[in-house]
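The complex appears here minus one protein chain, its other protein chains still in place.
We call the chains A and B, going by the order they appear; numbering starts again at 1 in every chain.
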Amino acid sequence: MPFVMNAWYVAAWPHEIVADKLLARTVCNEALVLWRTANDSIAALEDRCCHRHMPLAAGALEAGTLRCPYHGLRFAADGSCVEIPGQQRIPANVRVRQYPALQRHGWVWVWPGDAARADPALIPDIQARNDHPDWTAAGGTVYMKGNYLLVHDNLLDLTHETYVHASSLGNHAVVDNPIETEVDDERVTVTRWMLNHEPAPFWKAALQHANGYAGACDRWQIINFVPPTNLVLDVGVAPTGTGAPQGDRSKGVPSCNLNAITPETETTTFVFWAFARSFQRDDAQLTRTFVQRASAILEEDRQAIEAVQCVMDRDPARKPVNLRIDAGVVAARRIVERLIAEERTATGAAP
Amino acid sequence: MPFVMNAWYVAAWPHEIVADKLLARTVCNEALVLWRTANDSIAALEDRCCHRHMPLAAGALEAGTLRCPYHGLRFAADGSCVEIPGQQRIPANVRVRQYPALQRHGWVWVWPGDAARADPALIPDIQARNDHPDWTAAGGTVYMKGNYLLVHDNLLDLTHETYVHASSLGNHAVVDNPIETEVDDERVTVTRWMLNHEPAPFWKAALQHANGYAGACDRWQIINFVPPTNLVLDVGVAPTGTGAPQGDRSKGVPSCNLNAITPETETTTFVFWAFARSFQRDDAQLTRTFVQRASAILEEDRQAIEAVQCVMDRDPARKPVNLRIDAGVVAARRIVERLIAEERTATGAAP
Partner (left out) sequence: MPFVMNAWYVAAWPHEIVADKLLARTVCNEALVLWRTANDSIAALEDRCCHRHMPLAAGALEAGTLRCPYHGLRFAADGSCVEIPGQQRIPANVRVRQYPALQRHGWVWVWPGDAARADPALIPDIQARNDHPDWTAAGGTVYMKGNYLLVHDNLLDLTHETYVHASSLGNHAVVDNPIETEVDDERVTVTRWMLNHEPAPFWKAALQHANGYAGACDRWQIINFVPPTNLVLDVGVAPTGTGAPQGDRSKGVPSCNLNAITPETETTTFVFWAFARSFQRDDAQLTRTFVQRASAILEEDRQAIEAVQCVMDRDPARKPVNLRIDAGVVAARRIVERLIAEERTATGAAP
């Protein structure tokens, strides 16, 4: 299994799961059908009728149960069968796998692994989460034809901004300033401070919009990798000399870029992202502008990641060369590999 | 080999094989080129020149022989080579495999297996065959991206009519009445009688058209599985109380739905079907109406079968759960498995 299975993954935005509709989505190779129950919780079943393997997402909801469109079996939200047309007795093996699912932090999460271990407390407490009272967040979903680890690599080494995002986030301040990488068993943090420089276009516009400032800035990038696949980027700029490096970001534009990376298959990935800010929070036009700009930036990332996947597909055994900037990349990959190996050991699977 | 090879399969409608034209068709993974000979018999050769593997169906007929379009070798209808351009002597190994083929019951049949065993008497004597003097039949071909056994499953368990064909064949009478399944080594028969109920839309229209009747009906479904892949459905309705259950169908609309299921590959299938009736036989408009309605019904089946195939492709090892309604499905699959195993044993192939 190329994924950590015993973990919470974002499967959807809340608005994707609406009354009386079914959503088909695959998470870590597990095909799911999701819907919203009458009591506003999330139901998630395997998207396969146990009888003849019909995709249940092609069916319909009937009084809170899901009817298979082929032979009419009906299943409750817990996967138990409540009706077999033409048969009174319902055998115990007529049942569809249920997946733990819930809504939290403005996202819908599912647990593709062992349901007995699905503790909601394990959902990461993301800074600036979508529903945080101190932040205004908005975002979207990008579907990438690439392995999820390539998205980690992308976000853990932001030197690519200078080249991939030259018209928005990139400038030489990014590559000219060193990173500091902190690693423990649970987390990776990559920090870069860029003091007293002409801001890159994206941040220049933000500073100007926020407080009419057009001068030099101090910029920070603090990338937090929360296994198995969450990347929370604490980013922003402040006018040089207003104390941001010392901890006072109040004069700047403190922002947070959330990324919940959800593997669909080994070579396709959903990136659920949000851009949150704690300044000018009620400016709806600014929210739209940030969503548009961030979407354009992610589109550039998508192209790079898909190009890399294509090259790797030609010869998957080839190893990349790691540079000094890859300290966080390497550390995050090690954590994921270790978690996958631990799951294999725990289940007695071949390593 | 996932197919019974020593059997007759429908390869085409007679009108598909016309003078001076070649038809390429694959049956049980065997690529064939078919044509009509001067004496109105059917020629079937492997669609591959033995010389450089050119598809012969891209060639042309010349005086009853087939010329390869690449280097001009000519083959007779029996597969023997009659000309090698640039060479006088024709070696014995310059020969293309011939397949037994003939026209019978209004269809063209081929035998993909051992030609020595191809006895025309083995072609099933289908009730209400296309050219039967007592029936008017018309039909068509549906190409499905699914394994042929899924089509068997579909036809041997008609409870799906209630859900897949709700606007035509389906109503609750189907699922509310039990089936009776008879099995022997050679055949499976699944019978369901539905007495005294409001007819489903398709049958309601038929009764009204046939004799202006608009009341309750008795309906019968007698599904005959004739191995390896023929399904003959004796179906119809009659006004309740006119004696159909006792054997007098003369006041009703006796019909027969022929299905010759021809595997193209392991995951693609041709369904050659006909809908035959023994009432109002000369009503050409009624014939067209039945073809249109049956085509729409088969389109619904195609969508269900292809959806199931997609789900199964994700994890082919997963087993379905069998219900009481699957008695015929299970029995038919067992017969096909046994026939395939017997062929393997006979040819000494690995099981």
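The criterion applied here is as follows: contacts are C-beta pairs under 8 Å (C-beta built on N, C-alpha and C of every residue); 3 or more make two chains touch, one makes a residue touch a chain.
Please read these numbers as outputs of a predicted model, since none were measured by experiment.
Novice: What residues on subunit B make contact with the chain left out of this view?
Specialist: 29, 31, 47-48, 50-55, 58, 67-72, 84-87, 91, 93-94
Novice: Take the complete complex as the reference. Which residues in subunit A touch the chain that isn't displayed?
Specialist: 153, 157, 159-160, 162-164, 175-176, 178-179, 304, 307-308, 310-312, 314, 318, 320-325
The rule is simple: only the chains that are shown with their structure count from here on.
Novice: Could you tell me the distance, in whole angstrom, between the mean C-alpha positions of subunit A and subunit B?
Specialist: 49
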